[in-house]
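Only a single protein chain was left out; the remaining protein chains are all shown in position.
Now for chain A:
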Amino acid sequence: MVAIVEYGMGNVASVQKALRFLNVDSIVTANFEKINQSKYIILPGVGSFRQAMENLEQRNLISFLREKVTEGKPFLGICLGMQLLAEKGYEDGLTEGLGFIEGEVIRIPESNLPVPHIGWNNISIKIPQYFDKLTDSNFYFVHSYFFNAKNINDVAATVNYGSDLVAVVQKNNVFGTQFHPEKSQTAGLQVLKNFIDFYA
C-alpha cells in the first residue's frame, strides 16, 4: 500500500491512477494511522513552496513525515513534493522545508530560455538505482524553481536547461523527482515501478 499524502496541493488523482496502472494499491490520505500502515509514502505537489509547507503544518504532517523518513519508510517526492525535501525554499519568501536532503530551492537562473521550464526533457542519470529498464530518458517537467542540492552524492540525475539543474535527488530511503513520472508515459511509469519494486 502506498500513502499519497493529501494536503491540498494539486492533482493527486493522476499519481493514484499511475499506481493503479502498475497494480499497486494506494490511498490518498493525511491520516497518521493510514500512513503508518502504508509501506510507501508519496508526496506530490503543485503550487508554491511556502503554501505547501503551511498546508503540511496545518495537518501536523511536518514532524510526522520526518519521523517516518527517520524510521526508514520509502519516501518519494514529486515536483513540488521533491523540492520540499530540501532544507529551505525561496519561493514566495524564505520557508523552511522538510530537510531530508541538504540544499535549497531557488529560481531557475536567468538565461535566454523561458521560465517556467515546461515540457519533455531528457535527463542525465548519475545514480541508476531507480532508472533501470528505461526505453526513453525524456520526462515531463514543469517548474520555475529547482532544488540546488548541496552534496553531489545526493543528485541522482540532472537536466540541462540553460545549465545543469538537479532533476532527481536520492538519499537512503528518500527519492525525489522534479519531473512528473505520472505524466511521463512509459518512462515515468517505469521509474515509479522501479521505486516500488526496490522495496517490495
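Throughout what follows, a residue touches a chain if its C-beta (ideal position, glycine included) is under 8 Å from a C-beta of that chain, and two chains touch if they have at least 3 such contacts; residues count from 1.
The definition used in the following text is that contacts and distances are computed from a predicted model.
K.L.:
Match the chain absent from this complex view to the correct UniProt protein name in "Nitrogen fixation protein NifU", "ABC transporter permease subunit", "Imidazole glycerol phosphate synthase subunit HisF" or "Xaa-Pro aminopeptidase".
P.N.:
Protein name of the absent chain (UniProt record): "Imidazole glycerol phosphate synthase subunit HisF".
K.L.:
Among A:I27, A:I62 or A:V115, which residue is in touch with the absent chain?
P.N.:
Spelled out, the listed residue whose C-beta touches the missing chain is A:V115.
K.L.:
For chain A, which residues reach the chain that was dropped from this view?
P.N.:
Considering the whole complex, chain A reaches the absent chain at 10-11, 13-14, 17-18, 21, 46-48, 113-122, 136, 138, 140, 142-144, 160-161, 180, 182-185, 188-189.
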